[in-house]
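If you scroll down you'll find the structure; I have some questions about it.
One protein chain omitted, others in place.
By written order: A, B, C and D. Residues from 1 in each chain.
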Amino acid sequence: MRPSIFTIARVVLLLFIVLAVVPAAFAADRDKLLSEPGVYGTFAAFSLDADWGRQEQAIRIGQLNMLRGVVEQHREKVAIDLYLLRGLSDHADLLFRIHATELRDTQQFLLDLQSSLFGKHLKTDGVMHGLTKKANYVPGMPDNIKAELKTPSEPGSKPYAIVIPIRKSADWWGLDQDKRAAMMQEHTEATLPYLKSVKRKLYHSSGLDDLDFITYFETSKLEDFHSLVLALEKVKEFQYTRRFGHPTLLGTARSLDEIIEILAQ
Amino acid sequence: MRPSIFTIARVVLLLFIVLAVVPAAFAADRDKLLSEPGVYGTFAAFSLDADWGRQEQAIRIGQLNMLRGVVEQHREKVAIDLYLLRGLSDHADLLFRIHATELRDTQQFLLDLQSSLFGKHLKTDGVMHGLTKKANYVPGMPDNIKAELKTPSEPGSKPYAIVIPIRKSADWWGLDQDKRAAMMQEHTEATLPYLKSVKRKLYHSSGLDDLDFITYFETSKLEDFHSLVLALEKVKEFQYTRRFGHPTLLGTARSLDEIIEILAQ
Amino acid sequence: MRPSIFTIARVVLLLFIVLAVVPAAFAADRDKLLSEPGVYGTFAAFSLDADWGRQEQAIRIGQLNMLRGVVEQHREKVAIDLYLLRGLSDHADLLFRIHATELRDTQQFLLDLQSSLFGKHLKTDGVMHGLTKKANYVPGMPDNIKAELKTPSEPGSKPYAIVIPIRKSADWWGLDQDKRAAMMQEHTEATLPYLKSVKRKLYHSSGLDDLDFITYFETSKLEDFHSLVLALEKVKEFQYTRRFGHPTLLGTARSLDEIIEILAQ
Amino acid sequence: MRPSIFTIARVVLLLFIVLAVVPAAFAADRDKLLSEPGVYGTFAAFSLDADWGRQEQAIRIGQLNMLRGVVEQHREKVAIDLYLLRGLSDHADLLFRIHATELRDTQQFLLDLQSSLFGKHLKTDGVMHGLTKKANYVPGMPDNIKAELKTPSEPGSKPYAIVIPIRKSADWWGLDQDKRAAMMQEHTEATLPYLKSVKRKLYHSSGLDDLDFITYFETSKLEDFHSLVLALEKVKEFQYTRRFGHPTLLGTARSLDEIIEILAQ
Partner (left out) sequence: MRPSIFTIARVVLLLFIVLAVVPAAFAADRDKLLSEPGVYGTFAAFSLDADWGRQEQAIRIGQLNMLRGVVEQHREKVAIDLYLLRGLSDHADLLFRIHATELRDTQQFLLDLQSSLFGKHLKTDGVMHGLTKKANYVPGMPDNIKAELKTPSEPGSKPYAIVIPIRKSADWWGLDQDKRAAMMQEHTEATLPYLKSVKRKLYHSSGLDDLDFITYFETSKLEDFHSLVLALEKVKEFQYTRRFGHPTLLGTARSLDEIIEILAQ
């Protein structure tokens, strides 16, 4: 590809941003928040209003530095991940995934975000909450499957992220535990071929939102992710799913710097 | 946490607000309104418009004092509780819970609220009404369960509040009274383990809104609340629920002063 | 209640309004329109736009006098009732109930309303039409029930009004006439205890809107109205109702003068 | 009715409009387009934006003459009918019914309409397309019914027009042809009493929009139309209808001159 005016503009912009002051921050114990049970995960999707793009670039860069400030400030307590939905999902531009031990901390971050000069351009498209739990192996699950489930996903960047909210039918919850367990084993087996290329994380939502589960995926191979979903549609448990998606959020994981660079343009 | 610029700004702001004149008020008999049958409970959720945050802080503080005035004025007749939804629920920022013996009094409060300088920035997201009734114990409910139901919830603040509107199916109402009673006993038993950590209140809505019930919860342990909802999804009565949530409103209970402080920022 | 600044403002305002010129008008034969069969009833719900409240009071009062003028002008042909929904229903502030022998006359009134200076601030939230018919007693309905149905409702003001649109299922219309009649008798019997405290009126809508019926209620005892709806949910005919409400409109009946006074604030 | 200021304003306005230049036009063969099979009928519903009514009358009249110009220009190729929905239907003010032999011609008309100075105030509320086909008599339909179906509707103006979009269930299309034919005969017989007072026209939509049929009615007796719909709800075929209306569009047929006069006010 020839270097284009677009590319050059990006480089110049990046310089501007890197020169901005990045405040020091004691990061929350991110690893623990992202791996332990009993942690609340919040998915908050926002759109930028029409005024955002009409402001001069210098003003936008100033406001984006406010975004940086709010994120850095709260990283002491909560773990924050950012995703760019614009171009891949309808009606939302940005997704924040926030892990915290108390939803009050998440609320305080989002309050500060929304009352910042940057946040005044954000329209809330959706907020979903879920709780992480210990993997609850189906009783009688064969040991080889349990072992296989511990396979780590392939190393390397997984640029695509997908969030699919799920609500089960009342019939599902009305089944006795054995039947649910048998179906979950079939469900689990269907996922085995994709353990390496698609990373998954489950959040339990009942009562915290109009959902039962939030399923989160990361992959560099969307075709594998598509095959995984097709496989899950074919197991019996899927017939007890009343809502799958609506919305399905598809985006790309981005660092705070990348988000700021893109929105500054 | 290091004291930050954000924290300092909050303290300064608080001083400003505390110095504002708080009019004296004869409070409605709040305890009676919150505990007796035959009282109307209204849940009114509002969003702030985009102009709100664009006003200068001094103007916002002036308008928030109008909010204080309207609330104080009406506290003579109705009991008013406030909740901050922003950051935890989509599309609504504030929730007012209003208890009154006549809905006309509630309407007058909301009219005055909306025609105040503060209220002109509010967009109504939803209004739901319900009526409190005497606990209607299922005939034949064992005495030990009845006794247990009188367990008071643990003392101490319960910062989280959740509102879940409910509509039963036509099949539910078509069941004969015995079958409904048996299922309600199973439902009640499922709630027993959570009586201490999750406080509940029920409002009857049929005809006053597009609902049959409004269920209201307070807790400091969201995980317990989540487990309670999971338990309720598994009893038979849940299969006769046509609408559960939509929306589920999750927020934090806040005093009028806290709300004013947060919105002033 | 201590006389408050709010109360004083209302009195001053009332004086202003009463001094405005009220044009003489030959009223339509309101009693006939409200009692005879073959009359079209239209329920038109409106919200005020955000600009309304931002205008100076003098300008608002001027526009409200335009509202008065349009209503007075059309009262020659149509019967017009007003209801205040704000504070009790979501997303609509005002409800007009219009009775006319031809929907063209109703359309002309609403056109003139919407093109008035006041009407330019109205957003249409919903328009429903129905036709009044002679009470069609179920064949075989016992004479004592027929007699009881003629009980007039208690005299005295009934400040609350509720509008519930209804759509029956295709199965309902597919039943043979006898089965429908038997179920309507059960439905009718369930309403008898509430004849005195809840006044009812029925409009037939099929084809005129996406409804089959519009049910209209007036009461001073909302608790009785709630009990009536609960009783109607329990009869067999309710299982053939596909839509009940959505929206349920709850408001207070107000004179034109009261509406003008409230909106002038 | 006493001549009122409203009436006088209308007469003055009419003079203004009639004096505007009406360009000569070779009309499309309107009769053929409205009677032959293989013609596309488009129903396009629009609302006027809030700015429309805030413009001065002279400017509005100028823009309405642009509307006249666009309509006259395209009448060479397409047949255009106008309906006033405002006051009778929610959320749409105007309905254009356009008949053309190619949808490209309809698109060109609507493009020119929307890019005119008048069209810049239009918000598209809905566009539906259907195709006219030869009446497809049910095999075995008795000759007397076939004859009766040719009864022309009563002469004289039919001011009311109603558009009801229809989607059949998958079960309907899965029935064998004989069963569908038998049910269509029952449906047809139910319409016979209303042939004189209610004029009907059918458009086939599958694939052109999210519908299977668009049904269009004209009448001067809305009560007869209501009775016709009630009769159609009672035949067996109705149980295979998944969507009936949503929206039902009810309006009054108006000439271009009438529409211009009304919108100029």
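Structure notes:
Rule of thumb we're sticking to: a contact is a pair of C-beta atoms (placed from the backbone, for glycine too) under 8 Å apart; a residue touches a chain by one contact, two chains touch by 3 or more.
Quick caveat, the model's predicted, so the values are computed rather than measured.
In the entire assembly, the chain absent from the figure touches the shown chains A, D.
When you scan D:Asp125, D:Glu237 or D:Glu261 for touch with the missing chain, the hit is D:Asp125. The chain that is not drawn here is touched, among residues A:Ala44, A:Ile214 or A:Leu250, by A:Leu250. Even with one chain removed from view, chain D keeps its contact list with that chain: residues 38, 40, 44, 49, 73, 76-77, 103-104, 106-112, 114-115, 120, 124-127, 129, 131, 170-171, 173-174, 204-210, 212. Considering the complete assembly, chain A touches the hidden chain via residues 1, 4, 6, 50, 53-54, 84, 86-91, 159-160, 162, 164, 222-223, 225-226, 228-230, 233-234, 236, 238-239, 241, 244-248, 250, 252, 262, 265.
Here is the rule we use: only the chains that are shown with their structure count from here on.
If chain C is removed from consideration, the chains that remain connect by touching into the groups A, B | D.
In a homomeric contact, the two copies may use the same or different surfaces; for chain B and chain C, under half of the interface residue numbers are shared, pointing to different surfaces.
Using mean Cα coordinates as chain centres, the one most removed from chain B is D. Contact with two or more other chains is made by no residue of chain A. Chain contact topology: the protein chains form an open path, each linked only to its neighbours in the line. Of all possible chain pairs, the ones that touch are A-B, B-C, C-D.
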